[in-house]
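Every protein chain but one is kept in place in this view of the complex.
Letters A, B and C name the chains as they come in the text, with residue numbers starting at 1 for each one.
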Amino acid sequence: MGDFQVRTDLALEAKESYEADDVRIRGVRVKEEKDEEKEIYTTTVVIETENGARAMGKPAGTYITLEAPNMSAPDEGYHREISEELAHHLRELMKGVCPPDGSVLVVGLGNREVTPDALGPDVVNNLNITRHMIRVYGRISDELRTSGEVSAIVPGVMAQTGMETVEIIRGVVEETQPDVVIVIDALAARSTKRLNRTIQITDTGINPGSGVGNHRNAINQEELGVPVIAVGVPTVVDAATIVNDTLEELIVQMDRSDRMQQLGGTLGTLDHAEKHQMIRELISPHLNTMFVTPKDIDETVKYLSYTISEGLNIAFSGKER
Amino acid sequence: MGDFQVRTDLALEAKESYEADDVRIRGVRVKEEKDEEKEIYTTTVVIETENGARAMGKPAGTYITLEAPNMSAPDEGYHREISEELAHHLRELMKGVCPPDGSVLVVGLGNREVTPDALGPDVVNNLNITRHMIRVYGRISDELRTSGEVSAIVPGVMAQTGMETVEIIRGVVEETQPDVVIVIDALAARSTKRLNRTIQITDTGINPGSGVGNHRNAINQEELGVPVIAVGVPTVVDAATIVNDTLEELIVQMDRSDRMQQLGGTLGTLDHAEKHQMIRELISPHLNTMFVTPKDIDETVKYLSYTISEGLNIAFSGKER
Amino acid sequence: MGDFQVRTDLALEAKESYEADDVRIRGVRVKEEKDEEKEIYTTTVVIETENGARAMGKPAGTYITLEAPNMSAPDEGYHREISEELAHHLRELMKGVCPPDGSVLVVGLGNREVTPDALGPDVVNNLNITRHMIRVYGRISDELRTSGEVSAIVPGVMAQTGMETVEIIRGVVEETQPDVVIVIDALAARSTKRLNRTIQITDTGINPGSGVGNHRNAINQEELGVPVIAVGVPTVVDAATIVNDTLEELIVQMDRSDRMQQLGGTLGTLDHAEKHQMIRELISPHLNTMFVTPKDIDETVKYLSYTISEGLNIAFSGKER
Partner (left out) sequence: MGDFQVRTDLALEAKESYEADDVRIRGVRVKEEKDEEKEIYTTTVVIETENGARAMGKPAGTYITLEAPNMSAPDEGYHREISEELAHHLRELMKGVCPPDGSVLVVGLGNREVTPDALGPDVVNNLNITRHMIRVYGRISDELRTSGEVSAIVPGVMAQTGMETVEIIRGVVEETQPDVVIVIDALAARSTKRLNRTIQITDTGINPGSGVGNHRNAINQEELGVPVIAVGVPTVVDAATIVNDTLEELIVQMDRSDRMQQLGGTLGTLDHAEKHQMIRELISPHLNTMFVTPKDIDETVKYLSYTISEGLNIAFSGKER
């Protein structure tokens, strides 16, 4: 697609862009499930081969996407059904990697001063932190008896720290030797339709080109030496992406609409490369430093971060529910 | 322009959109000044008649715009030259309305939980509040001797309070009877180029259709019974506006570019209304609840709010500088 | 007790200081209840006469105190049993004053920048605000059908606003005409033993000499023209009070202990006034601007504010539970 990078952190969207072209990708396995009652739609994308990874632009591994239309709406129980679904998938991914009472380091990525990027820090705020209590007092209470050893850090972003986020995390991992690292991050989606209603859980960690901000180096098993599970929610769309998509839509419309037929015919004489050259020229370079987010993003991040931290708390409690 | 509303809170941009059409508006007077040394560009738009007001889509009054390319860049002195320029214009607008030691109520509009909308609350955070000290202890210090009686409030937004912001302010004004109200607000610009480098000062207050959020009722002399000066900085652009502008640019390009000539010709057969109908259809309704803002908006709002609160502090100090 | 003012905002503690002296006060009725299962202890003090009011140093009215030893401990359900108990008492006090679907203005008193004083602002953060939705859209959802019209404001403290808090509230009340005002405030207790485990609910509002900070004017029906219910939790003790109490304890000990007998005898030759003169001289005037609070006050205020806002949400939902 030339040098304009349409950015999406969602494997689901990467897959869809291929499906639009009616292509089935070898080395990629997809499973869809609907829980009509709970209104949760689960898509599991497993990238099994290097070929699949290349095609998807994402490393091999498992990508689970929970979609729920009302995820960020106010709810008396803070969407416990979603927290439980998230906990279920986390436990599945942690199997063989970390025992129920093993040690987990949760990393809240992102910038707590920028509302849509504060998801990670906010999730950490509501976690049950247990490592220090277990180490100092032992597993003295009912809750601590079965619990994982949970620690957490909010490393900040590069403009605040002067360091790559992965440098900070690697240092903390080497010192404290957790069995697994779980990173929480705000993601960039390709489409506004998916904002704030989708949770992606993956055992591949965070990989370059993902996320909102400038914590962009890979945060994965290769870098940290321990397995890394990433939990993300798309809270922004790149401004350039929105404009790009509208222009692409324009080209599609031109081919279809009655009145546009004549025009479309003409535009059709431009080849694919020429069309995208045109789009690139129209997109202001300013837009590459901008993002799009909903006006009620404060409420949304508040609810979502609570739902996710409850999911983590359930997953680490060591109790089957 | 049909029912898609391109929103700008800047009189400067409203004026420009006319100039683009080579129209001079009767009842609107414009003065431009450049301070090359300080790199501050000042545009004063005075809407003098009802005709001018209708044409501009803004109430009659004075609109001063300070533009400075480096306004939100880090600066050791926090851009004191801009603070002083702002103070100068505030004092001019307050002349005849409020004596130097008169009483001023500053209102920090916006939502402190949404980064680009936190400008108003952040400005209030750094103000020198003096009213209670003058009332309780008298003008006992050198500073209090000449100072205005400064009070301030951060009313919050409707989703937080359940009240129109103007209801809250009206109540406080009736109780405390200030000579003048100064509201600080984050604005919506039409173009990303103007974000975070422009301050608008107006004696018309805040009028419907302005701003980022949902504090949308008029906050002006008519509503409050005392003169209202508004100080605003554009920190966001409506998402729909950005897409609209790119599409408008596409139409312009089509008329110009070599390869597009043929296309342009065809598109040219669409009349103005048809073109905008096309644009409206392409803009997702989702976009109307979205805004665009820079990724480093946290730093920007921190610097800008400091520069503005210093401007207010100087203006209310009662000292000529 | 001379001019050193031992400050308590709790009617319960005012009562106890009398009981210590084995005095029963005419015009004051006290009822105690224990719910052993829920571990909630409820004390209702009704000051019925002017005589009782004078004796207690508090205006006539009803003071309900809920005590629960684990109130600020982490709890999966955020102490829903306490929220429900609080809701029950609120509904009782609101009977005859405000119908279930009437309008309520909640005021979060205190300074959100000082941790133990942030209780009021934090409670408002978690409230279900409904007034604007009911007014704009009507009672369209199941939840809105029975709900009260809830609005809320966080007025800030005098150092931030330059205004008496009561001025701000009075203005808002006059504009929006709620049936009842409910103020939430952090209180000062006399003893550290009661901190963060006690909720006081009273239909007398806030009266001078109460609270942590400088929002000290009366906020009651007389000032606002509508009934005022105050909900408070003691989160601090005045520093001078703690020192005073230890010195008083010293005097008591001297009379009791074996080895102190001799000393006590001597000290006993000082009369009551002399003893307190001695105490006053020992208490540094610095201490009057200081407060004492627990080191984990951040966690405590987070949990407590959640429990209280849930109590308010239940009370205003209009549903019997």
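Going forward, a residue touches a chain if its C-beta (ideal position, glycine included) is under 8 Å from a C-beta of that chain, and two chains touch if they have at least 3 such contacts.
Everything numeric here is computed off the predicted structure, so don't read it as measured data.
K.L.:
Determine which of the presented chains are touched by the chain that is not presented, and list them.
P.N.:
Across all of the complex, the chain we cannot see touches A, C.
K.L.:
Among B:Gly57, B:Pro74 or B:Gly225, choose the residue that contacts the chain missing from this document, as touch is defined above.
P.N.:
B:Pro74
K.L.:
With the full complex in mind, choose from A:Leu90, A:Val150 or A:Val292 the residue touching the hidden chain.
P.N.:
Counting the whole complex, the residue in contact with the absent chain is A:Val150.
K.L.:
Among A:Leu12, A:Val45, A:Met94 or A:Val173, which one is in touch with the chain left out?
P.N.:
Checking the options A:Leu12, A:Val45, A:Met94 or A:Val173, the one contacting the hidden chain is A:Val173.
K.L.:
Could I get the residues of chain C that touch the absent chain, sorted low to high?
P.N.:
111, 113-115, 159, 192-193, 212-214, 239, 242-243, 246-247, 249-250, 253, 259-260, 262-263, 266-267, 269-270, 274, 278, 281-284, 286-287, 289-299
K.L.:
On chain A, what residues meet the omitted chain?
P.N.:
Contact residues on chain A toward the absent chain are 124, 129-133, 149-156, 158-164, 167-168, 170-176.
Following the convention adopted for this analysis, only the chains that are shown with their structure count from here on.
K.L.:
Express in whole angstrom the distance between the two chain centres, defined as the mean CA positions of chain A and chain B.
P.N.:
35
K.L.:
Rounded to the nearest whole Å, what is the centre-to-centre distance of chain B and chain C, using the mean of the C-alpha atoms as each centre?
P.N.:
42
K.L.:
Nearest whole angstrom, what separates the Cα centre of chain A from the Cα centre of chain C?
P.N.:
Centre-to-centre distance between chain A and chain C: 44 Å.
K.L.:
Find every residue in chain A that makes contact with two or more other chains and list them.
P.N.:
none
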